[in-house]
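In what follows, a single structure is set out as structure tokens and then discussed.
For this depiction, one protein chain was excluded, whereas all remaining protein chains were kept in their positions.
Per-chain residue numbering starts at 1, and chain names A, B and C are given in the order in which the chains are listed.
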């Protein structure tokens, strides 16, 4: 498996292979057809599968999700695209009150195999309405599954799993990772939803992160290894359901843990991770669960400010140094 | 101050007094005019202040919030109503991407003294789309303030503060508390946003809760006092900004703490409270921060199921007994 | 269009079924035997009956908060419907949905909906599926006059037109949204004026005349199946009871005269009169229908009464579909 493709190509390949394999799969979204989507996630698919199955929609996020819900509940496997993650707010009712709840409200009789795809994350000077990491909002909603891959291999396997999944999933592509290259098998494969990946084993401290942040953490871990600081790095990959077991097990071993994400710290998913860790591994903790995240403000446009807004490799390194320096219990 | 009025009357009185005092205050929402609102929160106001200032709107939650944002940014103090908290999802973009961010995105030049009012909480067999407690979603959004009073006195003082506040606030009325009676001064007064109330001092364990849950906790605390279990009960009242200092101080004293809310536990605001407590009071904790909340499902219609869904006084009592029984550090 | 006696009697039967179901539900609500909210369809029977008589089980409908009428008309059975309203485990939704989410996918009824306007995009999704599958089915979205002011309606209407989907938009214009008259929330008199803005034909029909509704629906369905896209049918109608529940809440938002004028035009009784006059049926024929269905209702109430409430263990069941792949179609 020496073929390297990019993160967004891995996404595209998963969609293409599932569409070829299963004629109930179709895609709909703004500018995804002829143009292939603003991130080129859907490039070439309309040419291959036709306008009936790769649909350019009006700018109507509510109806885009509704299109997916109605088609899914009646036997198709829709993939519907919300261009930027910030725009889920425009369609929030259809996501939160319709897609997520239909099965339960209907006493189980509905099945909603819907995949929602979107681009999240900051670092492109795209300002307050095109840079957010809003995963905490959707992870709080029973009925949804939330996925955020950090590399091309995971992207293909997780996207394939999303499409085959019989529940509404939200696949968040990190905009800064679109061009990231990595080895990706050509044949279709699934990575089960809800399984974390331990990117690196270590004994001194656990870092849990997702999206671009976990890659930063991984690089920091490699660097610190040279100094004898042994960092375990965990990427949950699926944020809902969250693979708490893997995290807890790691913390029971390392006794120290930092959670890092791009989203705002207050009420971010890191809070849930921290809360669960202290519940499940209370007696194993030598230090409070650390959280590294964006401060409490909208995402600023200015690159100078945004650089301070997003957690950086430096911040992660410092946080690791601080937590391992803290005397144990 | 021996006059007793209800929670919803306290709300109404705050609005009425502010409208009388400040002609830039107006109200808009569905059925709030002639009818006074489905919870009668706005009863009598149109008769008193006229159709120009108490406006029946179309069923258009996005435009209702937008009406508030535009009017606020140009010098008025709008109070706009979203009937049920679940419906904030319909207007989520206007709340999250517009109201919350306008000031910051504009470099400070805009001021948005907007109050959004809504009815939250379960316990009325109102099912999955009319029962949610979605405070975690909005507390995660920088730029908003979130308020949830647990009694008539706080309601009036906090609502008055919301109306006079120069930032977007979301005042969540708990639907099950509307009829709750309490002593409320006739003259206008403010309770500063961001100040918790310690409803009961205690030395054995702290319970932090809001809305209807903190009242349940208070009753449990009274009951357990007879057995010599001394419970401190804290009501943050304002959930964003959260008065962490009061909570931390209490936990440093009691060394044990339980957070209770009606919202879904995963990603609920209790996670943030727990995360902050273990960060700030790590060495003071004799037990993990406990969380009592709804399980991971939509709100069921059936009263039999909903009774199991919402945390109950019994659950709170049991959780307190368990945590005080746990051997200390 | 000449309708056979069979079709006419079928539509009559659908109307009487709705009437009896709704009257019974109202009485049960008054006797405090139905938890939650209840929005009765009495007075509007001709709309659901006229439209659904043109549809098969393979055709789908979406509905509103006022949804039992639609489900009955679409072929819903009394027993599981009554059980659902009573929150019993034998209900269509196993007691998890209730009045506002009652549904049955087997007869193509994709749910009542607690969110105004939210059903329409879902109907568009079902229509998309029908078109892609080429199964010769259509979907119909029922919605109120007030709901045409909300964004989801607009997006759904436009998308269906842009994609030329086989969808029927059925507006039940009963002149009120809750307690607010239609003319306070829109500057037009006829909802049908909105059709041209989407590029679809719109027609006004007497919503108290099941034959007129039926004719319009037949035509709209034929157009949809010719691949010419959606149509908007505005049925002028009236609800005989209050917005929710049975009794008015004190506020006279409708005059007695207005109510009784509309009641003069009762869709069932006027239909019966016309049928008898035309010699198409006798009073006896109708009496037989009423008697038979009354017995069915009594049976359904008994059934629901005898059924158990959901077991608490069901609380967390059906939040997610537990299988992957293939369960949808």
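Keep this in mind: a contact is a pair of C-beta atoms (placed from the backbone, for glycine too) under 8 Å apart; a residue touches a chain by one contact, two chains touch by 3 or more.
Just so you know, these numbers come straight off a predicted model, no measurement behind them.
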{"item": "Which displayed chains the hidden chain touches across the whole complex", "value": "A, B, C"}
{"item": "Omitted-chain contact residue, chosen from B:14, B:38, B:72 or B:89", "value": "B:72"}
{"item": "Contact with the hidden chain (one of B:98, B:118, B:215 or B:302)", "value": "B:98"}
{"item": "Residue of A:9, A:24, A:57 or A:98 in touch with the missing chain, whole complex considered", "value": "A:57"}
{"item": "From C:95, C:151 or C:310, residue that would touch the chain that is not displayed", "value": "C:151"}
{"item": "Where the unshown chain meets subunit B, residue by residue", "value": "24, 26, 28, 52-53, 55, 57-58, 60-78, 93-94, 97-98, 102-113, 142-143, 145, 161, 164-167"}
{"item": "Touch residues of subunit C, complete complex, unshown partner", "value": "149-155, 158-159, 161-162, 164, 184-188, 193-200, 229"}
{"item": "Residues belonging to subunit A that touch the chain removed from view", "value": "30-31, 33-35, 38, 56-62, 86-87, 89-90, 124-130, 295-298, 300-305, 308-309"}
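One rule holds in what follows: only the chains that are shown with their structure count from here on.
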{"item": "Furthest chain, CA centroid comparison against subunit C", "value": "A"}
{"item": "Intercentroid distance (Cα basis), subunit C paired with subunit A, Å", "value": "40"}
{"item": "Intercentroid distance (Cα basis), subunit C paired with subunit B, Å", "value": "36"}
{"item": "Rounded Å distance between subunit A and subunit B, as computed from the means of their C-alpha atoms", "value": "30"}
{"item": "Junction residues of subunit A - those touching two or more other chains", "value": "93, 97, 104-105, 142-143"}
{"item": "Two or more partner chains touched - positions in subunit C", "value": "93, 95-97, 101, 113-115, 151-152, 319"}
